[in-house]
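Shown here: the complex without one of its protein chains, the others still in place.
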Amino acid sequence: MSLLELEGINTGYGDFQALFDVSLVVEEGETFGVLGANGAGKSTLLKTVAGLLRSPSGQVRFEGKPIEHLPAQKRVTLGISLVPEGRRVFPSLTVHENLQVGAHGRRRGPWDLDRVYDVFPLLVKLKSKQASYLSGGEQQALAIGRALMSNPRLLLIDEVSLGLAPVVIRDLYEALGEVTGSGMTVVLVEQDIRQIMEVADRVSCLLEGRVVLEGPPRELTRGQITAAYFGVR
Amino acid sequence: MTWVNVVIQGVLLGGLYALYATGLSLVFGVMRLVNLAHGDLSIMGAFACLVLVGILDVNPLLSLVLVLPMIFVVGYLLQRLMLNFTLKGDDMRPLLATFGLSVIIQNGLLVGFSADSRGLDAGWIENASLSLGGGLAVGWFPLLTLVVAILVIVLLNSFLTRTRLGRAFRATSDDQEAARLMGIDNRHIYALAMGIALGIVALAGVFMGIRTTFTPGIGPARLIFAFEAVIMGGLGSSWGPWRVASHWAWPRRWASSSRRAGESS
Partner (left out) sequence: MVSRQITVHHSTATSRVALAVSAVVVAILITVPFWAEQRTSRTLVSLLTLIALAQMWNLLAGYAGLVSVGQQGYIGIGAYSLWLLTDVFGVSPFLAVPMTGFFAAAISLPTAGLVFRLKGGYFAIGTWVMAELFRLAVANIPQTGGGSGKTITSVAQMAVTTRMRGTYWLALACAVGAIVVVYALLRARVGLALTAIRDNEPAVESLGVHVFRAKLWAYVVAAFGCGVTGSVIYLNLLRIQPDPSFSIQWTAIMIFIVVIGGVGTIEGPILGALIFFALQETLSQHGSWYLILLGVLAVIITVWFPGGLWGTVVRRWHIHLFPVQRRLLLTGSEEAGVVAESQDA
């Protein structure tokens, strides 16, 4: 049984349909990359899994059980945690409080304040600082740490590298390595092809709301990926 | 020395204003909802107290033990079953819904209790006063009002900053969607906030009912009371009787930081 299964997902916003009959499977313990250009539907896909958006048809199964009727706050307690696009830390709360809030719908598990501060040591000295004063990279670290506080079985991360300096991105991916190394299942959304090909066990490429390519990075050629990414034939 | 007395009385009355304002700001802080039925719900609390006093023959202050939980439940259900549905879309809908509610409560009370002026009798404490010497005296009841007001504000403040649920309130206020991703049920938080706010406001209504008289139609005047206090607090003024309510800084700070969050998302 796979950890996450999507079948025939057609999420949209009002009259605008963003995903078309998307189906994919994420296995326990793997790092799954979702590639695609701007507007390909990557964030929509993650939001559908997290429960912020609903697909009018199709199924979302987690550990084999359908979850599409559950709101986002219930899915967290099942072990699905999303690091949203744009980080969305709570600006008026301190770093420490942000992490504490992250534990609101907490499951049992290895992740707690100590472990998060361990993986993201830069957060330690920012502990009592208000989150709105953090830099982009610090906010991203906080957002990931906050998501880990719920002890997810499936961690969804939307655009780790968005708007960050290469040095910061490298540090974040290094920390993420510790997370994936712990056996956690991670779904990563990225625009940066190179980064994702390095860390993902399998990738899937979205083009205009449809899955156009899927497989382990080493089995895919550069040409295939460019074609899938930009939609050139 | 009469002016000293006036100032003292003013400071003590400030406590009531602070309670009205706290209720209004709490709800605004957590869910950007301005409740136009605020004053009427406060009067409803006073009438609930009146009924209980009539049935149980107890001091109105003692009846608060029952009145406050009852109003809390009313507030919770009101938000959960009705007002939550108005929070999607433009900010006009909650205003219109609470305005309609204000009309319903006013006229409902009018049907049930007539337009007569009512008062709550708290016994000896109403007229007893504490002599400070030099012709100065402080009424026990105004003093109690002030102490209760300060206590409520301090408790609310530490609830918001120190407890798990309080943090969830602030997180929801900052970004309700992100809060849901943390496993926080925003509908529940909103309903709790409304319940607590109405409890505070009903408390103010009962104290006001002991101090002066009330009628079913006086709610809007109380709303304006609260509004003035919020505006004064919101504009950062901290003079005279308002000094006690310096805690209003938090909803303001809060509102400004979450506005920033709204822009960035």
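For clarity, chains are labelled A and B in written order, and residue numbers in each chain start from 1.
Following the convention adopted for this analysis, a residue touches a chain if its C-beta (ideal position, glycine included) is under 8 Å from a C-beta of that chain, and two chains touch if they have at least 3 such contacts.
Every value quoted in this text rests on a predicted model; they were computed, and no experiment measured them.
Visitor: Out of all the chains shown, which come into contact with the hidden one?
Guide: The undisplayed chain, in the complete complex, is in contact with B.
Visitor: Who touches the missing chain here, B:Val7, B:Leu62 or B:Met82?
Guide: B:Met82
Visitor: Any idea which of B:Val73, B:Leu96, B:Ala128 or B:Val154 touches the chain not displayed?
Guide: B:Leu96
Visitor: I need the residue numbers on chain B that touch the omitted chain, in ascending order.
Guide: 28, 32-36, 82-83, 85-86, 89-97, 99-104, 106-108, 110-111, 220, 223-224, 227-228, 230-231, 263
Assume only the chains that are shown with their structure count from here on.
Visitor: As a quick test, compute the distance in whole Å between the mean CA positions of chain A and chain B.
Guide: Here chain A and chain B have centroids separated by 42 Å.
Visitor: In the complex of these two chains, what residues of chain A are touching chain B?
Guide: 50-52, 71-73, 76-77, 81-82, 84, 86, 88-93, 97-98, 100-102, 104-106, 130, 132, 146-147, 150
Visitor: Would you pull the chain B residues touching chain A in the complex into a rising list?
Guide: So the residues of chain B in touch with chain A come to 164, 167-168, 170-171, 173-175, 177-186, 253-254, 257-258, 260-261, 264-265.
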